[in-house]
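A single protein chain has been removed from this complex, and every other one stays in its place.
Right after this comes subunit A.
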Amino acid sequence: MPAPIRLRELIRTIRTARTQAEEREMIQKECAAIRSSFREEDNTYRCRNVAKLLYMHMLGYPAHFGQLECLKLIASQKFTDKRIGYLGAMLLLDERQDVHLLMTNCIKNDLNHSTQYVQGLALCTLGCMGSSEMCRDLAGEVEKLLKTSNSYLRKKAALCAVHVIRKVPELMEMFLPATKNLLSEKNHGVLHTSVVLLTEMCERSPDMLLHFRKLVPQLVRILKNLIMSGYSPEHDVSGISDPFLQVRILRLLRILGRSDDDSSEAMNDILAQVATNTETSKNVGNAILYETVLTIMDIKSESGLRVLAINILGRFLLNNDKNIRYVALTSLLKTVQTDHNAVQRHRSTIVDCLKDLDVSIKRRAMELSFALVNGNNIRGMMKELLYFLDSCDPEFKADCASGVFLAAEKYAPSKRWHIDTIMRVLTTAGSYVRDDSVPNLIQLITNSVEMHAYTVQRLYKALLDDISQQPLVQVSSWCIGEYGDLLVSGQCEEEEPIQDEVLDVLEGLLVSNLSTPVTRGYSLTAIMKLSTRFSSINRIKKVVSIYGSSIDVELQQRAVEYNALFKKYDHMRFNLHVLYDLVSLLFQANDLLDLLGGNDVVPVIQTTLPTKPASAGGELLDLLGDLSLSGRTTVNGLKIEFTFERANPNPNIAVITIHATNTTEADMTEFVFQAAVPKVITLGMSLSHRAPATPVAGRAQCALTKVARYSVSSGTLVRLASGLDVRCVKKQCGWLGCVSEDA
C-alpha cells in the first residue's frame, strides 16, 4: 500500500475543489484510506493520518473514528506523535464520553516525563479539557509540579491548577501550601499565572480571601516595581512594562480590597500612581487604566480617588478610539447609582455619544442618559432624548419611548410640557410604544383637568396629519370622544373645527385600512360619546346603526348596544357612557377579561331592601359623574374605591370590589348600590358582612366589600355601567347615610 499522502498535499488538493460536492467526494475518499490505514495499525503514518483528520474535522466533517487513534499517539514515545495526539484529544475528545478517561494514565506518565516539553503537553491538555474525574486523579501530580523550581513547568502547573479548582472546587485546599512563595518568583510567566491562581482561589472561597489578604503589600510592591523599573525589552509593550501582569495584579487587588478598609488603604497610593502615570496614547495603557478604575470603584477608596477614576472615564469618553468610549460608558453605567453626582459632570459628553455610529455605544449612552435625568436637567435632556428617538434605529425606539414616558412622569416641570412630550413620542415613534401606554396616557390626560382643551386640540391636529400610528390614534379618538365639546367650542387657541369635521375624522378612522380593530372600537365609542356633546345626533345615530351590521363582530356588538341606548335609555345615555368606557379601559389596562358586551342592555337592577324612611333633608347624591379611572371618588365624604381583579380560580369571573369609606365625622346610612349590565353578563352581588340598615359610623371604614361577579366567555369585550345612589340623611346637623344591600 502506498504511503498515505502528506498533510499539506491533502490540504492543497481539497482546496482545488470547485464545489461542495467535489470537496465532499475528496474527503470521503481520503477518510476511507485513513480508516483502512488505522485498521492496519500502522504506526509510522498514524500521526500523519490523524493530522489530516483534524484538518477535515475543521472543515466540518465527522472525525470521531480517529478518537482512539489519538490515544494511541499520546501513548507513543515519539514527540511528534504526542504533539498531534494531544492536539487531537483536545479537538476530538470531549469529557462527556468515557473514552477520554483512557487518557488519564498517559497524562499521568507524561506529567512525570523526563522532557519538559512532554510534561508541558500533558499539563496543557489537562488544563484545557480535563474532566472532573481526570482532575481528581491527577491533582496530586499538578500540585507537585506547582512546587518545582522549573519555571517553564511551574507557570503551566499554576494554570492547570486553576482548571482543576474550577472542575473540583473541593481540591482547592491541597494547592494552598504550594502557593506559599509563588509571588517571590522573578519569572514573569510564573508571577502572572500565580496571580491568576490566587485570584481564582480568592473568588471561590472567603477563607482563602482572608488568608491571602496579607499578600496585599507584596502585590503593591510588585506593581510598583513594574511601573518604576526602566525599560525591559522582554516584557515591554508600547513603552509599558508587562501590561498583562499589571492588569492581573490590579484585578487581584480589587478582590482583596473589596469591603476591607485596611487593604483598601494600603493600595490607595499605588492606584493613584497608576491612574496618573500611565501613558494613555495606546490601547495598552488604557487597558491598565480601565482595570484601575474598576478596582478603585469596587474597593473602599477615598472620595478623591473615586473622583479621579470617574474623571478618567470622562476622558475616555472623549477618546477617538470607539473601544475606549464603549468601555467608559459601560463602566459609568455601573457607577451611576453610587457616584451619581460625579457622573453628572460628564452628562454632556454622554449625551453626545447618542450620536455615535456604533450601536452598542448608542445603547449604552441611552441607558446612561436616562439614569442621569433629574428634576434639574429634564428639559435639556428630554430635548436630546426626543431628538434621539426621532433618528435612532427601530431596535431602540420601544425602549427609548418607555424611558421617555417614565422620565416625563417623574420629573415633568409642568403638565403642559408633559402632554407635549407624550405627543411628541406618539407622533414620532407612535408605532413602537408599548401596548400599556395607551391606558396610562389616557389616565394621565384625564388627571390633567386644566389641559383637556389643549390636549384634545393638539391630538386632533395630529390625527389630521397622520392616522397610521395606532397608539396615537387610539388616544386621540378617546380624547375627542371625551372632550369633543371643548374642541368645537372655541376654548382652544386655534381655529376650532366644526362638529361635522370632527365626525368626518372619526368616521374616517372607522373605514381606514390602517386602523386596527382596537382602534376602530375606540373611534366608534368616541363617536357615540359625542352624541351627548354634539348636536348632530342623527348623524351619529346613522353611523352607529350602520355598524350594527359590520363584519367585525366586536364593532357590531358595540354598535348594537349603542343603538339600544339610543332607543331605550336615552335619558341614561349621558351618564352611562362615561362609565362605559372608563370601565372598559380599566379592563383593558389591567389586561383583564376581554369580554364582549351583550346584545341588549338590561334594566338597572334594583337591590334595595326596605330601609328606614329617610328623614327630611335627605338627598340623592349622584355619584355617576366623577369616577376617575383609578376607580376612586369621594363625594361628600364618602370615599369609594373600585378594584378589579380576575377571580381565582375561574378567570372568567371578574371580581369588582368596592370599598367604601366614611371619611366624615357623621354616620352614614342608606347606601344603595345599583348596577346595570348587558344581559350576557351574569351579575352576582354580595355584601361581605355588613348587616343592612346599620349605620356606618363616622370615620369608619365600611367593610362593604361589594363583590360583583361577572361571568362571560372569554375573548369578548365588556362594558359595565354602575351607579351609586347614596342616600345621606342628615341627622341633627350632620349627614346620615344608610347602608342597605342585597345578597
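In this section, a residue touches a chain if its C-beta (ideal position, glycine included) is under 8 Å from a C-beta of that chain, and two chains touch if they have at least 3 such contacts; residues count from 1.
Keep this in mind: contacts and distances are computed from a predicted model.
Asker: The hidden chain: which UniProt name fits, "Protein farnesyltransferase subunit beta", "Acyl-[acyl-carrier-protein] hydrolase", "AP complex subunit sigma" or "Trafficking protein particle complex subunit"?
Answerer: "AP complex subunit sigma"
Asker: One chain isn't shown here. Among A:80, A:376 or A:468, which residue touches it?
Answerer: Going through A:80, A:376 or A:468 one by one, A:80 is the residue touching the chain not shown.
Asker: Which of these, A:124, A:398, A:518 or A:564, touches the one chain of the complex that we don't see?
Answerer: Considering all chains, including the one not shown, the answer is A:124.
Asker: Can you list, in ascending order, the subunit A residues touching the missing chain?
Answerer: On the side of subunit A, residues 7-8, 11-12, 15, 44, 51, 54-55, 58-60, 78-81, 83-84, 87, 91, 94-96, 115, 117, 120, 123-124, 127-129, 131, 152, 155-156, 159-160, 162-163, 188-189, 192-193, 196, 234-235, 237, 242-245, 247, 251, 283-284, 286-287, 290-291, 294, 322-327, 357-361 touch the unshown chain.
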